[in-house]
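Omission of a single protein chain aside, the complex is shown with its protein chains in their original locations.
Should a chain be cited, it is by its letter among A and B, assigned in written order, with residues numbered from 1 in that chain.
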Amino acid sequence: MTLDAQTFMQHLANGISVGSLYALIAIGYTMVYGILRLINFAHGDIFMMAAYFAFFGIAVFHLPWYVAFLLVIGVTVLLGAGIEKAAYRPLRDAPKSSVLISAIGVSFLLENLATFLFSGKPKAFPDFPAMTRVLEIKGISIQVLTLVVPLVTILLLFILLFIVNHTKLGMAMRAVSKDYEIAQVMGIKIDRIIAYTFGIGSSLAAIGAILWGMKYPQVSPLMGVMPGLKCFIAAVIGGIGNIKGAVMGGFILGLAEVLLVAAFSSLTGYRDAIAFILLIIILLVRPTGLLGEKTAEKV
Amino acid sequence: MKKCLVSILCLSLSVVMLAGCGGTKEDANVIKIGVFEPLTGANAAGGELEVEGIKLANKLYPEVLGKKVELVIADNKSDKAEATTAAARLIEKDKVSAIIGSWGSSLSMAAGDLVKNNKVPAVGASCTNPMVTQDNDYYFRVCFLDPFQGTVMANYAYQQGYRKIAIVQEVSNDYAVGLANFFTAAFKKLTGDENCIVEVGNYNTNDQDFSGILTNIKSKNPDAIFAPGNFTESALVIKQAKSLGLNVPFLGGDTWETEEFLNVGGQDVEGAVITTFFDDTAPVTDEAKKFVEEYKKEYADKESIAAVSALGYDAYLLILKAIEKAGSTDSTAIRDAIATTKDFEGVTGSITINEQGDADKNSAVIKTVKDGQFVYLDTVVIE
Partner (left out) sequence: MKKRVKTKTQLPLKNRWLLNIGAIVFLIAFIFIANQFLDSYIRRILNLCAIYTILGLSMNLINGFTGLFSLGQAGFMAIGAYAVAIFTVPLEARATIFYLEPMHPAISHIRLPFVVALLLGGLLAALAAFLIGAPVLRLRGDYLAIATLGFSEIIRIVFTNIQNITNGALGIKNIPTISNLWWTWGIALIVISSMVLLIRSSYGRAFKAIREDEIAAEAMGIGLFKHKVIAFMISAFMAGIGGGLFAALLGTVDPKQFYFTLTYNFLLIIVLGGMGSISGTIMSAFIVTIGLEWLRFLDEPLSIAGISIPLFRPGLRMVVFSLLLMGVVLFYRKGLMGQTELSWERIIGFFKKFGKKEGSQVGGDLSE
């Protein structure tokens, strides 16, 4: 296996480009998980719905992109908060498995609903020439988007860290995440905090969907399944509940996928398995993830 | 206690439902033809197109032997378990005389045993996997097979002077794997070079990122890339290749010929070359002229006609002609009539059913994308 420097650099650029998208979506997972201790199986499908909203906003209703994007984020936040209210809030005191089943149910429902409403045929996401333009740097082709996505991800990371660490809402979120019942006793309105968290998570899914749509300009009902699972895995690798960890996990997963393809080109068919293998390894070696804290299990 | 009540209610309900599943009224003046297609799930797009053609054919030819032909459409949900129940339902409950379908060879194979055991003839419109009609006297098809299509494309590539080809295949798709394989075999034979396939990249259905395999391919400098697979992923493959600066021609199969492929691919799929069954701009038979005219009337909002729609139309007509020839709706008689079809003038050319149950076709159409449209390039005849 020979790999010249230029090809290697190209692979590296590809890996960063995919990884930064994973990272962006993984943050949403980690936020919700950190507070609710729940894998939001529907996150990938909220992401899919956001992509459809963006498609309709731009390609069907011909809104200017900045209006469309703000609308998409707004509608997706409403969707996320609505799902929380309808499907998760009634189960707050139910066993964890019920909530998990509910999450799977929501995901199933959104996929079927999208198939019913928008048909199974994929739609073309509008093209953004400014973002998809290719830059040639020393023989390496890079889309403008590849440079923009990590910037957006890092920017969002700082905004979120600020919210979580330096605002009242963030303090309440941390309190709920540390101990749900005590937080309630301390007068924190749990339902509202959780709804806000879902809203933030969904807005991240919406931003992720818009950028994802620019890079992979195709919208279909099942588009959220694999990104959803992989980004959850990225969040676990980084240490679920840890925002910085999610970003790190996203980049690690993206690079691992692309570099494995680069090193063993005969194994390309196994690419989707890499995420799951990584997940199982990480869970065995370091279940709390790379940046996760050791938490004592409550008896 | 409420639970107990509900459970008993549910149980009795299910018994009633089960009873409801069986038994239908027989109507002597109606001939039923089952349409067995994926209308939901992963293959929905292809299934819908095929049904369009079948419905159009039914509209134009609504009668045979003085009886009305009724289409019974069963969605097989792109899922094998559903496919067998859907087929069983068509055969047992709806008592259809013949079945058309299905898009997706694996779904057709799932219905294969049922069709064979119940002696109801089935005509596949676009299932190209050789296994569909193997060991099955009751399965036929009007399309050509993967080996033929692969060979046609290999010939075209060779004529264009390509000597080094890279393959990107959808490894979880039987159609793509089959096509890639026959292409490879034919191309090796043509070039006499064992190393003419410089790289093979695999991806899975629903994948969205192909940058890794494409970067590998770029480092091998192929003359062209053969990328059989679903149009959904293929359009993205081509787009990503272009953004990686991989500016070589892309070759594919008939599945690409959809509006979605053009919409998603946009500028980047310009120049992509495919083999297909049918060309709406140059109809080869009278039937084809009629089909193109009527299709444009019926589905005015469509810009082009997919080959699978034409094949669905042909499958319907083939069955209708067979019923006419058999002079009865007895399914064994229909089967025999289908099996002996000779020089049937369909939309996609002249069809003769061979011993295998496949349509003997020796010509394929080659098309390319130009200005956002599939345009006719060449007709290839292989002896």
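Heads up, the rule we're going with is that a contact is a pair of C-beta atoms (placed from the backbone, for glycine too) under 8 Å apart; a residue touches a chain by one contact, two chains touch by 3 or more.
Values in this document were obtained by computation on a predicted structure and should not be read as measured data.
Considering the entire complex, the omitted chain makes contact with A, B. When the missing chain is restored to the complex, the residue among A:Met9, A:Ala87 or A:Ala263 that touches it is A:Ala87. When you scan B:Lys67, B:Arg89, B:Lys296 or B:Lys325 for touch with the missing chain, the hit is B:Arg89. Mapped onto subunit A, contacts with the missing chain fall at residues 37-39, 86-87, 90-91, 94, 96-98, 100-102, 104-106, 108-109, 112-113, 115-116, 119-120, 229, 232-233, 236, 269-270, 272-273, 275-277, 279-280, 283-284, 287, 299. Hidden from this view is one chain, which touches subunit B at 1, 3-8, 10-11, 13-14, 17-18, 20-22, 39-40, 42, 44, 73-75, 79-81, 84-85, 88-89, 91-93, 106, 109-110, 112-114, 117-118, 129-131, 134-135, 170-174, 176-178, 181, 202, 204-205.
Criterion: only the chains that are shown with their structure count from here on.
The touching residues of subunit B, when paired with subunit A in their complex, are 40-45, 48, 171, 199-204, 206-209, 211-213, 215-216, 218-219, 232, 235-236, 239, 242-245, 260, 263-264, 266.
Residues 3-4, 7, 10-11, 14, 17-18, 115, 119-125, 127, 132, 134, 136, 141, 143, 212, 216-218, 220, 222-223, 225-227, 257-258, 261-262, 265-266, 268-269, 271-272 of subunit A are the ones touching subunit B in the complex.
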